[in-house]
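Have a look at this one before I ask anything.
With one protein chain held back, the other chains of the complex are shown just where they sit.
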Amino acid sequence: MALNIAYFSWVRERMGVADETVDVPAGVGDVGALIAWLAARDARGALAFAEPQRIRAAIDGVMMGPDAPLSGARELALFPPVTGG
Amino acid sequence: MALNIAYFSWVRERMGVADETVDVPAGVGDVGALIAWLAARDARGALAFAEPQRIRAAIDGVMMGPDAPLSGARELALFPPVTGG
Amino acid sequence: MIRVLVQSSAIEVAAEFDLHDAGGHGASASFIGRVRGDHGLAELFLEHHPVMTEAGLGNLAHAAADRWKLSALTLIHRIGAMAPGETIVLVLASSAHRAEALAACEFLIDRLKTDVMLWKRESFTDGRVAWVEEREGDQSRAERWESDIP
Partner (left out) sequence: MIRVLVQSSAIEVAAEFDLHDAGGHGASASFIGRVRGDHGLAELFLEHHPVMTEAGLGNLAHAAADRWKLSALTLIHRIGAMAPGETIVLVLASSAHRAEALAACEFLIDRLKTDVMLWKRESFTDGRVAWVEEREGDQSRAERWESDIP
């Protein structure tokens, strides 16, 4: 399954890209599993997702927990807690 | 005893003057007694001070109750509750 | 900078903002109160006790500036005759942080209503003229701050 992923803040910096389209492997069904897969994929992912509890996720603009399924998602956004306003 | 009295708002309008200097009679010792004396003095005073519980007073810029003595006062201000700000 | 004024001329809001901001502040909260044209109001007249109003505003301003560590405070009250839409009061409070600026602004506008020696007279388009009666709500809002009287 093809999925667009957007990164923000230091997650973006550590990944080295603002967004990418990945081919999600069979067996990676939810947000938490995808983060674990990215962390295992390469050194940049290992750096960005070393502390998964610090990562927040949104699917198509809606905040989601690690158990949220990826099926039907167009865009997954991964980022640290907001510090804005 | 000579005393400057300043009137504000509808008290001023009913008295017909913004301020006056009165010669306080012997026996009129406090704010409440002075208001009663003004109410008895003439028709304007009767109109302005028909409801003494609606009147507030300040002596030399400090809010005072009806029992406050007049001795030593330079200016007595008489007015309704404020509605400002 | 603490700037406290009681004036019969129009309050120039933009110019007051510029003057206040000269230093640059982390957070600025403001309140602008204007004459409402409700119920056919034609003119609002504000009478004041000059000495007491000036003392009242000055005390309020210094109490707020001290308590919330304000870097600047502007407090301007209009008196005399005003038309609907004109500004009656401007409060502008600045601090390094937002909570202080907001709290100071709210404190000042609540306390202004009861601490300043002002009386309002309304003239309506139908010719009626009436002095405004004291409002219960003002008293209770101001009493929230009672323990903070300077």
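Per-chain residue numbering starts at 1, and chain names A, B and C are given in the order in which the chains are listed.
Note that a contact is a pair of C-beta atoms (placed from the backbone, for glycine too) under 8 Å apart; a residue touches a chain by one contact, two chains touch by 3 or more.
Nothing here was measured: the structure is a model prediction, and the numbers come from that model.
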item	value
Displayed chains contacting the withheld chain	A, C
Residue, one of A:2, A:43 or A:82, that touches the chain absent here	A:82
Contact set of chain A toward the excluded chain (per top definition)	6, 8-10, 12, 58, 61, 77, 79-85
Footprint left on chain C by the chain that the document does not show	13-14, 17-18, 24-34, 36-38, 84-85, 96, 98-99, 101-102, 105-106, 109, 141
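We adopt the following convention: only the chains that are shown with their structure count from here on.
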item	value
Which two chains share the largest set of C-beta contact pairs	B-C
Label of the chain whose CA centroid is most distant from the centroid of chain C	A
Whole-Å gap separating chain B and chain C, where each centre is the average of the chain's CA atoms	27
Rounded Å distance between chain A and chain B, as computed from the means of their C-alpha atoms	76
Inter-chain centre distance, chain A versus chain C - centres from mean C-alpha coordinates, in Å	51
